[in-house]
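Removed from the display is one protein chain of the complex; every other protein chain stays in position.
Entry: chain A
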Amino acid sequence: MPPPVWHHAEGSTPVSFLDFSHITKTYPGVKALSDVSFGVDKGAVHGLMGENGAGKSTLIKILSGDQHADEGEISIDGKVQAYSSTRDAFDNGVIVIHQELQLVPELTVAENLSLGRFPASAGIIARARMLDDVGAKLKSAGIDIDISRKVKTLSIGERQMVEIAKAIMLDARVIALDEPTSSLSSRESEILFALIDRLRGEGKVIIYVSHRLDEVFRLCDSLTVLRDGKLAAHHASLKDVTRDQVVAEMVGREISDIWGFRPRPSGNVRLKVDAVSGAKLKTPAGFEARAGEIVGFFGLIGAGRSELMRLVFGADPRSGGSISVDGKVVRATDPHDAIRAGIVLCSEDRKHDGIIQGRSIEENINISSRRHHTRFGVLNRASEIATADTFIKKLKVRTPSRKQDIINLSGGNQQKVILGRWLSEQGVRVLIVDEPTRGIDVGAKAEIYDLLYQLAEVGMAIVVVSSELPEVMGICDRILVMCGGRINAELSRDQFAEKAILAAALPDQKTPDAIAS
């Protein structure tokens, strides 16, 4: 399909099916969007990219009716949309699928898809008709899921399918997907992409928000890049656009080598993990990390990497094995024991295990380290303020004030605050970061890598758990590969090879090529 030609000269009438016109939105202290205009045609997949805090989420929220634009309007098919709630947007055929899925776990797929519109007589659900209706719709859309299963038994990928099925059931005209592949396996992503292709063929408008350039270039017909709430670029076609160009548009400068690897000498063994096991990690596993070394853990989702790290940090009870730091045995039965021994962990699930929502940046930074400067449990306000300000500045957290509720920050800035929490601890010797850059834009990524090098240079042992192969290969001195709860392979930097690492990460029956895409 040839990409549609699109023009939006200042003052001209909108010509696109879905049209954003001069959208402006201000939050207290932040201009989230300013004068953003672009259009998307029917039957197109339109990418929406930008760093965290660039305004993508705000734009999607306005599209979904969750928030109101201060100025500007959205029109669909030439008709200005003036909806005041998500329900209105729904009824107008606009459906947004968020990263956090909105399904009822205890209900079946069919029930979830019929929720709010149950076929019923006298209040009694016509089960057979419901199953027929839903089954027929899903079949025609090419979605293959057992609709009598409860949603809680589905994988994340399958749940995402159900969300999209919901949009299909409602005959949506515009479907916006916010980071849809962030928690999907490669295979699940493939199924999703096939479905998106199908929807495009049916003439839907798809807005695809993602950080992943690969996906955007593969899927999208056109692309909008936002930066600091402004339209940084609009590409009506991706034919002559390069990835480097898009990255530059996103960050506003050229990033040549995002990894920026810096070799450094490593010292003695800092962390020694010997044959630890627990309820979620049956096979005992062990590894070492030296002072100044960055050790990567690669594997597929569910390979046991996070489970191992949680055992090391004392977040889950350990049933066997031992852990020592600088030769001293750590009796970590709870995170605060591990923290006192100098081991800290940034969890992969920032929202659930990291940020303390409703509390300020200042409190989120000081929560652990404040015990060093209290007297009889009474806080030292001056030193807390100083600590917060130091790390906000040092880690370049973008915020109007240290008093800002952490929930209002973008993902990258939240991650920086959590790193600040651990760096403000005195005497951290081992820093474990689990998926440190998940959902984080390119610019912030480079900053976080740089920080990891700096910390390694001063003698910390750093363990990086990541599902992104280029990332572990780019920044680590050594990679351990896990598969099915076991450490399968260990490679030093001169041995790094994509094929070998993938082969070790995959269960025997699969070939590396199946996932290498």
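Methods note: a contact is a pair of C-beta atoms (placed from the backbone, for glycine too) under 8 Å apart; a residue touches a chain by one contact, two chains touch by 3 or more; residues count from 1.
The definition used in the following text is that contacts and distances are computed from a predicted model.
The chain that is not shown carries the UniProt protein name "L-arabinose ABC transporter permease AraH", picked from "Ion-translocating oxidoreductase complex subunit E", "L-arabinose ABC transporter permease AraH", "Cytochrome c oxidase subunit 1" or "Transketolase". Screening A:T242, A:T374 or A:S401 against the full complex identifies A:T374 as the residue touching the chain left out. In the complete complex, the residue from A:H98, A:R290, A:R305 or A:R421 that touches the missing chain is A:R421. Across A:A110, A:I143 or A:L345, the residue that sits in touch with the chain not pictured is A:L345. When the full complex is taken into account, the listed residue touching the unshown chain is A:D334, out of A:D91, A:D244 or A:D334.
Looking at chain A, the residues touching the absent chain are 27-28, 313, 315, 334-336, 339, 345, 347, 352-359, 363, 366-368, 370-371, 374, 377-379, 381, 405, 407-408, 421.
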